[in-house]
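Only one protein chain is missing from this complex, and each of the others stays in its spot.
As written, the chain order gives the labels A, B and C, with residue 1 at the start of each chain.
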């Protein structure tokens, strides 16, 4: 009855998911761990899962007879191979983003899953599990009338020095790319990027902020401000404008203070606090589906479409002001 | 066609009303000035009303043939005599609060005005002209259902050393006393005061904060927090709870800022900024009515009832926790 | 390693806690069920815990060798006996409110637990686990300065016909009684009740709304509006006024809508939705402590003090306007 999970990659997110399974969620336990650095896996074993077996190779963990399902939390470049191995083994697999480092790699996963004939992969797009986005989607479907525009912002207080312009797409905007496809039930047909002057806090290899304009197949226009040196906080904004009205993503829960001539609520500064509850929910959802031998939630197709869209957005960065077309391949019936 | 106004008392408020009449409002001009310190009157004359005559005695100003209407802005103890003189002269008179320093004095004004048979006096309860309170009254009359409770707060950042406990009634709470009578269209029947522990910022002669509970003839219970050392700002709160819903006084207009990990709007710190627009409106209303030889707005009766209620509240402070009854004399037909 | 729990009482809350343990929380399973109506226990067994044993008598469930810890979710009048039996058996026990139907009964539980020398009982005051109240407590302890006043409201849209005046204390206000003691770290010394006119939606045996004023040992004054026919929603408000500033409980998360000439967010209407997440948290906390053979969270002493305060508030209802003193017995060292 208890789902036996193997975790590949025991860095920050792999450790955190292990803690979640062992101490927070119902219905699963971690029975196997693996990491490029075996000592890291052993440390997580010691701290959180003393009954788990540590494997040197992820492939062996996937093959282990007592492993029912796999979490892929290793470095991005290894995702594709592990996910393909899990599909080959017929085991449900939760894969942290990115599903693969290239659109072609993600497509190979899609093709393998389709060939197998059933869903086995859930991609770690946790925002779809955030209570705010879930409520926003319901509001868009029942109260605003059909959507026409989305105004969004993704702001970080600062980023490290190695963060360069294309990472604003692959590491930051990718969350909006997935969540808006899901929110609108629509696909993208073009992307355009506009750069205002670069903020003083940025550096030579990062044009920040930028505004990405996506257009969907149904004609919805989505403008998103990406500003990763905004200084004041980690702030995710989203407003959907429909035929009848407008719905806006809630601010995170905060105490309202009257203090020092100011009526104020705190804004988060650490991205890890923003969607913390949605990690629990996405993984509980995975446990439930995997216990039945399948997967729900964000699909390989979603991971592939995110990769395709990211590529178009980076091309749009490189030809500022030009609309880059996004081609949508035919969606396999498995993801209908 | 232009109303000719004489201003008695040229301190802060008298000077400000003179500026208002000369530079902001339509339909009036200041033709006469008077002050206990004649140089003060002459300074206002020089700065704002070069055409005005300066009188040594307020009585002479009231009697002057070219004075159509009078503003009484002198020190509180002189109000009663000047207002009675204006009534005797048949001239419309705007009197800053208090109408008189005792309930008996206010009653004498009521009796004189009633004897004259027409309204001539407007008391300077400016909150009735505040756009927020006006909208609140409309909401209470049309949307909340009949009122049952009011929760209010009157907070100052600090008060000067000479501010002692009864002044919390006479100088501070008197504004709520008047505006809630008007808001509810009701009269008070009892007052009770509760003192929490005194805040650290207060002093030996001031018990601060305090909670005053007023009950009305229709059974509405009004609880008001008076807190004049609240530190954080000048803040006026009012929420009316009715049979169907609740209406709340708006916060003053302020820019919403995202700054330093905080979503914030400014709170005022100076009481003079809070109802600044309502001074314009109350005086324009006086000018309009006085031009027709009468007065509208807050009446002598309102000033008298405020004085009666203040006396009950001070008695309630002195017998903490006890409900003090408030007797409502019969209302003369002039104020029906 | 997995805590084995027996659930006594399988009505709405007992069933819900069973679901929570089986499907949501980590580290526990339900191995035993009991109910006054055995079919009810068997239905929960069938739906949620097929491996559990059904007992006819709660006492037998408590005594069962494989039961590590007990949840008392039966009707209130049976709580005292079951909790005493769990203490006698040395088993951790989570008891839904009320701990007992009388202050004397609650005192007997306190005495038994103290005699045993260690904490075994957690009372189901779930608000202490609500993320909003937790954040409010932190704000009061770190940002507002020492508290002086609390303004609160507890509003239900409607109540059933059998809900009569004292139930506003025992069933409704009891939540504020406990959570404010915890929030302030203080004890009550008096209670007073003020009744405005009764709202039109009420009935002959229910004076609604009412305002309860509690005073604490440190001189904090707490005014709470209880209004159980407010029509518009289920609404819990709490504002703490301190030496330096004010902190306010957040509104529940809601989508901001612009629709039909109105900027709006939804207000809940069902009390079951308001603190839903805190039930998970309180029970996870119980599982963690019980796995170590003890209890944390709200104590028997808290349950006893709530009962004592409820009695004073009902007496205050019966002598409207009079302050009823609340005597605080010496607190046993176990609850220091």
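Here is the rule we use: contacts are C-beta pairs under 8 Å (C-beta built on N, C-alpha and C of every residue); 3 or more make two chains touch, one makes a residue touch a chain.
Predicted model, so just to flag it, every value in this text is computed and none were measured.
Considering the whole complex, the residue from C:11, C:233, C:293 or C:332 that touches the absent chain is C:233.
Only one of the listed residues, A:63, A:199, A:253 or A:334, touches the absent chain: A:199. Residue C:251 is the one among C:141, C:171, C:251 or C:311 that touches the chain not shown. Here one chain is not drawn; of B:222, B:246 or B:289, the residue touching it is B:246. Residues touching the missing chain, restricted to chain C, are 232-233, 235, 251, 254, 258-269 (touch as defined at the top). As for the chain not pictured, it touches chain A at residues 145-146, 148-149, 151, 192, 194-197, 199-201, 209, 211, 213, 215, 218-221, 223, 225, 227, 230-232, 241, 243-246, 321, 323. Looking at chain B, the residues touching the absent chain are 21-27, 131-132, 135-136, 138-139, 143-144, 244-250, 253-260, 265, 284.
Operating definition for what follows: only the chains that are shown with their structure count from here on.
Geometrically, the chain at the heart of the complex, using CA-atom means, is C. Between chain A and chain B, the centres computed from C-alpha atoms are 59 Å apart. Once the centre of each chain is set as its mean CA position, chain A and chain C turn out to be 38 Å apart. Inter-chain centre distance (chain B to chain C, centres taken as mean C-alpha positions): 45 Å. Annotation for chain C: residues touching 2 or more other chains are 244-246.
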